[in-house]
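A protein chain is absent from this complex, but the other protein chains hold their places.
Chain IDs A, B and C follow the sequence of writing; residue 1 opens each chain.
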Amino acid sequence: MTKPYKLVSREFKQENTHINVGDAVFGNESLPVIAGPCAVESEKQVLAIAKSVKNAGAKLFRGGAFKPRTSPYSFQGLGKKGLIFLAKVRKETGLPIVTEAMDVENFDLVEEYADILQIGSRNMQNFSLLKRAGTSDRPVILKRGMSATLQEWLMAAEYILEQGNRNVILCERGIRTFVRHSRNTLDFSVVSAVKKESHLPIIIDPSHAAGVRDQVTPLAYAAAAFGADGVMIEVHNHPEKAMSDGAQSLYPEQFLTLMKKMTAIHTIVAKK
Amino acid sequence: MTKPYKLVSREFKQENTHINVGDAVFGNESLPVIAGPCAVESEKQVLAIAKSVKNAGAKLFRGGAFKPRTSPYSFQGLGKKGLIFLAKVRKETGLPIVTEAMDVENFDLVEEYADILQIGSRNMQNFSLLKRAGTSDRPVILKRGMSATLQEWLMAAEYILEQGNRNVILCERGIRTFVRHSRNTLDFSVVSAVKKESHLPIIIDPSHAAGVRDQVTPLAYAAAAFGADGVMIEVHNHPEKAMSDGAQSLYPEQFLTLMKKMTAIHTIVAKK
Amino acid sequence: MTKPYKLVSREFKQENTHINVGDAVFGNESLPVIAGPCAVESEKQVLAIAKSVKNAGAKLFRGGAFKPRTSPYSFQGLGKKGLIFLAKVRKETGLPIVTEAMDVENFDLVEEYADILQIGSRNMQNFSLLKRAGTSDRPVILKRGMSATLQEWLMAAEYILEQGNRNVILCERGIRTFVRHSRNTLDFSVVSAVKKESHLPIIIDPSHAAGVRDQVTPLAYAAAAFGADGVMIEVHNHPEKAMSDGAQSLYPEQFLTLMKKMTAIHTIVAKK
Partner (left out) sequence: MTKPYKLVSREFKQENTHINVGDAVFGNESLPVIAGPCAVESEKQVLAIAKSVKNAGAKLFRGGAFKPRTSPYSFQGLGKKGLIFLAKVRKETGLPIVTEAMDVENFDLVEEYADILQIGSRNMQNFSLLKRAGTSDRPVILKRGMSATLQEWLMAAEYILEQGNRNVILCERGIRTFVRHSRNTLDFSVVSAVKKESHLPIIIDPSHAAGVRDQVTPLAYAAAAFGADGVMIEVHNHPEKAMSDGAQSLYPEQFLTLMKKMTAIHTIVAKK
């Protein structure tokens, strides 16, 4: 079978794509860590979390200003105000900002503030959004849809590359299975499969896969051991009061331990 | 557990919602059938198919002018020209038109031509699109996402109702499972579950679930027998030359037989 | 790809296998119905149910004497005493008996009493049991494993045929998916796929797929409409007191209505 994708394929480009953002490089066998809360809640909150995750070794800060929520009655994010708080984080800590663009309408605005634009699982096949992201000069994190095949995911990335933007970072965040003891099932094998088929970097988000805090840490260690090109972790200074995803957010001190062990694991695995 | 949805729930509205479009009513225990090709390819094509499906008893015509495609290199639809051809079909046959709105950008345009707006599986949680659909005065067919739970689907409908549009028709089109002998697995039980939880009508699309022609007919009979509020079928005058979904499109003469038996089955099941 | 199965394939035997048991034929486009309780609980219980299902038109009686149960602390069946009660049912009503053989150890005993031996989902790849069933002169109902592919299922049947027993009836009873609104998801498409690949008859068990009573009836209508070679239904005279599967067992009066409509649907579908 001929492969349906072109630009994302190893056939098209043999060497790994390296994507540089701030101090971080995705795709060069380092392990940059993106950390922060699910949602931006206040200036004070993001600054406090950013300082603690930077101190622990995170290279980028994440936080949502526009939140796609299953329910129309849930907190939908602070919008532009949230983006302004994120800019403050960047200014004060030097950490580049990763934040989600939910739709074409607000893309320009989010693009103005973000260092990396995130496209969420639910939007993996929002083709208009993908095309818009393809015209951006910012790198894009493209999360895998909850039941996307490898091919569908790479084709979604192809939409972005085809418009000119070659800086796509794939992010595995768990797939939907029959399992009920975790929110989703993290599919580690897809990391191998992506690296075989494509030159694009692929990172792992254990927080959304797990849905519960005590699974996040071992999944993050496993991600480092597996050879992912980065890890994205939800951290909150007061998880019990978080406006979203509190149950799966790490406490800052948990994150500190996690960073130390992840780094040590990565060193072993990366050694030739 | 309190239910997260409000407006879509049976608690909020006990009697079934009836949605009238042309001669068809969705939700009153009749079995309106929507038929037509996956994509509008030419004026001649849609007129030919429309006449034959009308003759067989279909109450509405379907055809895509904007096509969400897995690959950026696949046929993406005729766009506005396709909508104009659909308007011609309505004028010549009297059949109301069902067609997909893929994004907010083209929503106004599609709304101008469509009698029912369709939101596809991949967009089930495109919340910006749902909100825009909620301000429309046209009924909306909301297809279930490929791995959406009952609750996620009803919450997506809630986004539309919450904006004011109470005319949502849910459409089951198969879920993603481990199975490889069909494209997706049609989840009949969700029809029972929806009717229990919600007052909204629910129809079945056997064509996308099957992915192969010889499964479409028995699945359509099963849909009629199960008590769905309608069925949506892909029919093409030259399936072997179709620009998309040819393998699962029925020939007009197959559709004619199908309509006769579906109608007879529906009569038996609807009898008190 | 060459197919791994031989004896079960259409290539090996083109015409449908017909399996005659009592008044019923499986595989000749009729719709024999097997009905009865999940478990044999008492002589009085099985006789009462058997009379009522016979009266409604069922052709065979089902009931478990050896019950494979998820928990070692659940009711495990009456064993030999249950088989004796089933023999009584056959004597009094003339209905052939379908009952499960759980293991090789008790196979001889069950074989002595059963007209059709059932192999359950959990035992679909219990190869020793399959081989033993292959030496029996009784027809075998082979239920599909909860996550079995078409090929694995046909290969399991191949184990039986390969030992000499050519009378295997396949039974679809729902697959495990991410869905939570029903116990399992009934995979209707597999009926088409089996009929294409194999000459063996295939029946549907909506009771185990649904797990809740109100989904059983519409699934049974759908099974008749789809063209299954038979249907197996759980019926209990006092479902609320049943020792297993009460929640999904029909009341005798529900079964009576169901039989009438299923028969009418089957007549329509079977008509050339």
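Points to keep in mind about this one:
The rule we apply is simple: a residue touches a chain if its C-beta (ideal position, glycine included) is under 8 Å from a C-beta of that chain, and two chains touch if they have at least 3 such contacts.
Since we're looking at a predicted model, the values are computed, not measured.
Contact with the undisplayed chain is limited, among A:Ser52, A:Gln215 or A:Ser249, to A:Gln215.
Residue C:Met146 is the one among C:Val25, C:Met146, C:Val212 or C:Ala247 that touches the chain missing from this view. Interface note: of A:Val21, A:Ala101, A:Val140 or A:Leu186, the residue touching the hidden chain in the full complex is A:Leu186.
Interface with the hidden chain, as seen from chain C, comprises residues 4-6, 68-73, 102-105, 122-123, 125-129, 146-147, 151-152, 155, 158-159, 162, 176. Residue positions on chain A in contact with the hidden chain: 147, 149-150, 175, 177-182, 185-193, 196, 209-210, 214-215, 218-219, 221-227, 261, 264-265, 268-269, 271, in rising order. Residues touching the missing chain, restricted to chain B, are 176-178 (touch as defined at the top).
As a working rule, only the chains that are shown with their structure count from here on.
Closest to the protein's overall CA centre, chain by chain, comes B.
The distance from the centre of chain A to the centre of chain B, with each centre set as the mean of the Cα atoms, comes to 34 Å. Averaging Cα coordinates per chain places chain A and chain C 48 Å apart.
Shared contact sites, meaning residues of chain A that touch two or more other chains, fall at 176.
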